[in-house]
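Heads up, one of the protein chains got dropped from this complex, but the rest are sitting where they should.
Labels A, B and C are assigned to the chains in the order they are written; within every chain, residues are numbered from 1.
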Amino acid sequence: MLSLAKFSLATFACAAAPAFGAAQSFVAPQGEGAFAVSAPHVLVDGKTVVNDALVVVEHGKVREVLDAKQKSKADGLPVVAHDGWVSAGMIAARSHLATRGEVEEPKRALNPQARILDVVDFAHPELQAALRSGITTIVVAPSDSNLIAGQSAIIKTHGRTVLDADAHLVIAPAGSALRINREPTSYPGAMAMLEREFERPMGAVADVAAGKLPVLLEVQDRDELARALDFAAKHKLKGALSHASLAGELAADVKKSGLSAIVGPFGPGTAPRPLDSVLALAKESVPLAFGLEFGSAPEELRWSAVMCARRGLANDHAWNALTSHAAAILGLEKRVGTLRAGCDADLVLWSGPPLELTSRVKGVFVGGVHVWGGQQ
Amino acid sequence: MKPTQTTYVRVAALRTSVAAAALLLCSDAALADGKLAIKAGKIVTAPNAPVIEKGVIVIENGRITAVGKEKDVKIPWDAPVIDAPKATAFPGYVEAHSARGMDRPNESPDIVIPFLTVRDSIDPVNFYFEDCLRSGITTINVQQGNDCIVAAQGMVVRPVGLTIDEMAVKIPSGIKMSASARRGASAPTQAQALRRVFTDLRRYLDQLVQDKKDGSDRSRREALYQGRDLEGDKAKGRAMEGTAWTVKGLELIPRGEVDEKQEPLLALVEGKMPAFVWCARPADVHVAVEVARDNGFLAKTTLVIDASCWKAADVIAAAKVPVVLQGSVMHLELDPLTGKEIETFVPKVLHDRKIPFALSSANASSQSLWYQAALCVGHGLPRAAALEAVTSAPAKILGLEKRVGSLEVGKDGNVLLLSGDPLSVTTWVERVVIEGKDVYDRSKDVRVQHLLGGKQPANTAAMNGEMLDPSKVCCDGSDEKAHAKHLEEQRRAKDKGEGEDAKPADKKDGEKKDGEKKDDSHDGHNHDGAGEHREGARQ
Amino acid sequence: MLAIASLLVCGFAAEPAFVPVSPAIGAAAAFLNAPAADPAPGAAVPAFAADAATGDVGASGEPFVGQDPVEKGDKPAGDDPKDKEGADKDKAAKDKNGKSKDDDKDEKKDKPKPKPTPPKPKGPPLAVRADKLYVRPDRVLEGVTVLIDDGRIAAVGTDVKVPEGVRTLQAKVVTAGFIDGWSSFALDPAAFGDERISPSSTALDAVDPYVDARWEREVLRGGVTAYRVQTAPHTRIGGLGAVLRFHPGKLAQDSALSSDCSLALTLSSARGGDDVFERAADTERVLGAIADGWAYLQEKNEYKHELAAWEKAIADKQKELDDGFKKAKKDREKAQADAKDKGTEFKEKEYKEDKKPKAPRYDEDREVLARAANGELPVVVEAHSAVQIRALLESARKFKRARLVLAGGAEARRFAKELAELRIPVLLSPQPMGFYVESAISSGGLGLAAELEDAGVEVLLGSGGADGLASRDLPLLASLAVGHGLSPKAALAALTTRPARVFDIADKVGSVEIGREADLVLFDGEPFAAATKVKSVICGGDLVVEE
Partner (left out) sequence: MTLSVVTCAALLALVPVQNDKANKNERRSWTITAERVYTAAGDAIEDGEIVVQDGKIRAVGKGGGGDLKAYAVTPGLIDLSIRIDQGFRSVEQSNEITPQVRALDSLDVYDEAWLRAARGGVTTAMVSVPDRNVIGGLSVVLKTAGAARAAERVVRPDAVLYGAIGSAPSSANHPAFGRPDDFYSRRPTTRMGVEWEWRKSLFDAAVSRQDPKRATPGHEQLHAALDGKLPLMIQAWASQDIRTAVFLVEEARREGWGNPTLIVDAAAEAWREPQLLVRSKAAVVLPPFSPEGRTRDGAFFALDTAAKLAALEVPLALSGHNATDLESRLCYQPGYAMRGGLSFDAALAAVTSTPARLVGVDARVGSIKAGKDADLVLWSGEPFQPTSKVIGVLVDGRLIVDPRPGASLDASPAASNSNK
């Protein structure tokens, strides 16, 4: 929870989005046809940077990324000239954006059929803000306050694009889901209840049991994590752990479970321990992605990655966690998270290297459509 | 649930019987006259002194007149003798600071009350004093609780007697203060409140002198005007002493004219009054030392510290103040980076930093002084150092080093007769002699039989009756009957005036009456008392 | 070496920009119809004043004050771009009819008795070779050596001779240690929102001196060497703030830079709930503190005059009485004789004189408020909503002496002009966090620092005091602000010279000049670039972080 202090900060801190009026550098293309974006540096993924490059976009997809020598291939195409860096759009692997807080059904502990997509408001300014801070794909999930909280969705932050209407089943065998006025009130009760659900699985639970639907396991403390890992192993669950701020201290077990980890957000003043936990997970090469809290501002996503990088996470690893790894965790590596040929043309135009907090978003394309920044 | 009428009656009655019980502890020897001789198998006169085998201690009029081997010491022909060939004689333990033994330990936390005294709050028949005898504590400094700014004056008592005057050893023993945030305050608020007490005192005195001067100037002018001869005004009081600051011209003011609410503070600043300052966190030690130094009573200051204050050992050592370690001897904290628990055995730190310290029986499990000392030995302190922390060290803190803390000629005859090594868990306090009075005999202690055997005599409450389950107190018919029976017996005893020998019997009766009166007068407190415990028992 | 030193100093002194001008003085002058600044609110306690002579202000850097005109916690012009020649001129003008020198002395005297701190141990001498040295954000020297001795900067120059056996560190870029203008490091949790706090209570009491040293190292690794804490954050009328160091070897109190650097007021929209009037009343109550302080100042002033008058009158009377005594005596004897003869009863003549004026009741809290109202103590007002900021500006116009600092200021944008006019610095914490509010889009958030800066407002940066460890991330917060348009130069100033000046510690830290206490950060590149790493940190002359 936010401390009193933090709350009073909120009033001005919330000011998440970059200001409108800021001078823009490039001219956005007209019409729907193929075009190219030229930039001194193009970050295809965490590892590959192409200098003095052209990103060719066609039918909303990346056709190819051309380096200086191949430029000729793009002759005749309208070119958007950008003087900074270009990268794929970032991915928030967990968020509650655009839900207006309708993220739990307090009365019932089990809501396997609940779909968060039903509450997502595509016109919500939070999506706009996310877009402006370079986030083009988000997972919207129900909160961790129900034992089985419901199904999450993956959407683009622009254009009402739904990539996956039922991405995960959110399961929270955690203190956050224990209420004193409803069953279960205890960990044993919770585990017993889950077991019952998985004995005669129905609906979404059946899909999970059959390995068709991945889970998002919401846990906080190490003992909750340990319990969740046992449960996951027993029922061969696929998917990701969420929160689990000290998961790194059990990195080996997490690795064994085959689950990936969604970490963060880490605000200013985050204690060293959770950051070191992220490093430990990375060391065990557990797939990593970053997520957002309810009420957190989109900036927190990149900030969290930078915090980890400052603590010793390799820059490319940090960036991949924001993009390609996140995509892989969501099973969307073919569509988003990189600028490889065939991926959606979700481009973010930066004033400098994306992981530099001194760099800012100058413009955003989603699915090849210019949606923010620049001049029309 | 409100306590029923029966509860009140019952509790009042309990106290009566306690008074009676306490009396029964005093054996005839003590009452005979001011002389007493103790023959003990072993005598340990002081923590680091050699053991005297087959020794004798002679006490006359409360003071020790001789200690030594049986063959060297002549026992006065008329002195009653306690012969304990198996026992080890040891100096009585000294409690340097305790907030127990009062009906309620704290005044309202927000007011400055150095002019009050615990004298009015001490309850002579409080079970705590009885427990003290049982665990060999013969000298206790009773101070107000920690929830205060500047609190009442404490006093040193002996745990025997039915009136405060019988108990009093030293009045006052010092003023209690707290450098730690009282209820609902934060550290800076508390620190400022504490400092303000003394800046206010100073402004008050300045003003007092200024007004006096203005007044005399005016009368001088009046005299001039009227043509009378002027007489210079002479000092009616005494000049202010004080190492930190003084107010010039205070000699003009007769001390009687100084507001009595301010007087005790003035005494503090003049270094004539000891101070006991509570520190709950290491940071508070800084405040305590600063205030004491800035106002000139550092030399008279004792810090009452929580275990966490070991971190301020440097500051304490530099300030050269003694400490009383309240609460647990082991400090636990979580390492902020690793989350691992760190244990620090505090007396060891204090000892290694050569900080004079006293142990306290007011700790987490309210274990007695000797037990704390034993733990110190277990955790690496020299045996002598550990024992000093419950005898000579507290004696020195209370300025009673000439009277208590060891068995030497001229000191108070406070002697424990122990069944074995003072620090062995199987050792019991068999007998206690305070200033030549044989005040405790385990074989006659009905309550220790209760503690040990659970045999709760019909006419007594459970140990610490305050805490006992009211359902057992007032709802249990058998106890009621037993109590009635006990009163009946007492009445018969009075009528017949029977007893081992008449004199003491009369005496007993006399005191018993006082006892009863006192108890009735105490009823008031017990109402809520009993009420709480009724609730307490429900949790 | 010394020669070079002084030579350099002259170099500094030569610059017209370095005319010493105190903002307090500037403000004071502007308030023409005010009674001349009063001696010592608190000089009423002579003993205190006496003690105060040995305050750490007196102790610090005195020997150098003569040499280096930039001392005396003055506002170095050109410290930020907006400072035009014009400004300097009229400031200089104000300076003439500003306060006289002995006022300053009095101010020094007013400082309440500082904590007794043991003398700082002399660290071994150190030398730093910097390819690039930010003396201050607007003054860069290339290829210089900084010589540190006894915890202070002894020499800065291109050909400083490093004595034998003095350890020399190399660094690409060197700046003064960063100062977190808004921190809650090591603060007593109970102090947050403790409404029982009094203005005279000090932050030194709220800070836990035994905070784990490793946390201090955490922060130092980011390049932040000092932090300002408020006694009780988020209380209507807080106490005195302090500037402390993250020195892992020393207790916070022992390495303190200032024990009373500010008074804090909070106008929180959290209070009063939805009730507009309640909120308004709350605002009024809080800002009323300044008015109260001013009133107190005037009471004391009036008293001083009355007393003087009375004393004079009495002195005259005394004289005439002394002269008339012989006669009076005769008259009396005569009168007595007459009475005897007549057998009437002898009556003394009735003596009259006017009463001595009564001194206003001394109140240490009002003493502090008075210092605040009189501009001797900066007043940090936390306010966010437009309504509150407007109220703040009003009282700024009303009490021209008061040195107000706006903290937070979510909606400060629309008041940028006024803030610039009234020379009110704004203390911002560009947080990436926080509850998302739609109106935030219009309030600009991370862009705010840049926009205020461009509008000529003096911007300071702080970690916001939400979390003690947030100070560690202050440089990241700064780069975030830079990312949203703040110039790196301004950002650097916002972390060094500006907080140093606003909180009156410019004579100790904030810039790398001779005589300053040595708080230095050694970078391997330009500050605020993510790639840049902090190589070493020197805090109070001690090498506390090195790789």
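Criterion: contacts are C-beta pairs under 8 Å (C-beta built on N, C-alpha and C of every residue); 3 or more make two chains touch, one makes a residue touch a chain.
As the structure is a computational prediction, the values presented were derived from the model and not from experiment.
Per the touch definition above, the residue from B:A66, B:L337, B:A384 or B:V446 contacting the chain not shown is B:L337.
When the whole complex is considered, the residue among B:A223, B:L268 or B:V349 that touches the unshown chain is B:V349.
From the options A:V62, A:L250 or A:V263, the residue with contact to the chain not on display is A:L250.
Only one of A:A34, A:L77 or A:M191 touches the absent chain when the whole complex is considered: A:M191.
For chain B, the list of residues touching the undisplayed chain reads 131, 310-311, 313-314, 318, 328-330, 332, 334-335, 337-346, 348-349, 352-353, 363-368, 371, 374-375, 377-380, 423-426, 428, 450-454, 456, 462-464, 467-472, 537-539. By the touch definition given at the top, chain A reaches the unshown chain through residues 175, 178, 180-189, 191-192, 221-223, 226-227, 230, 250, 253.
Just so we're on the same page, only the chains that are shown with their structure count from here on.
Here the CA centre of chain A is 44 Å from the CA centre of chain C. Spacing of chain B relative to chain C, judged by their CA centroids, is 48 angstrom. If each chain is reduced to the centroid of its CA atoms, chain A and chain B end up 65 Å from each other. Along chain C, no residue makes contact with two or more other chains. In chain B, the residues that reach two or more other chains under the touch definition are 336-337.
The part of chain C that touches chain A in the complex is made up of residues 184, 192-193, 218, 233-234, 268-270, 382, 384-385, 408-411, 428-438, 440-441, 443-448, 451, 463-473, 476-477, 479-480, 482-485, 488, 528-531.
Chain B contributes residues 336-339 to its touches with chain A in the complex. Note for the complex: chain B touches chain C at residues 181, 184-192, 196, 199, 202-203, 214, 218, 221-222, 224-228, 245, 281-283, 286-287, 290, 293-294, 311-312, 335-337.
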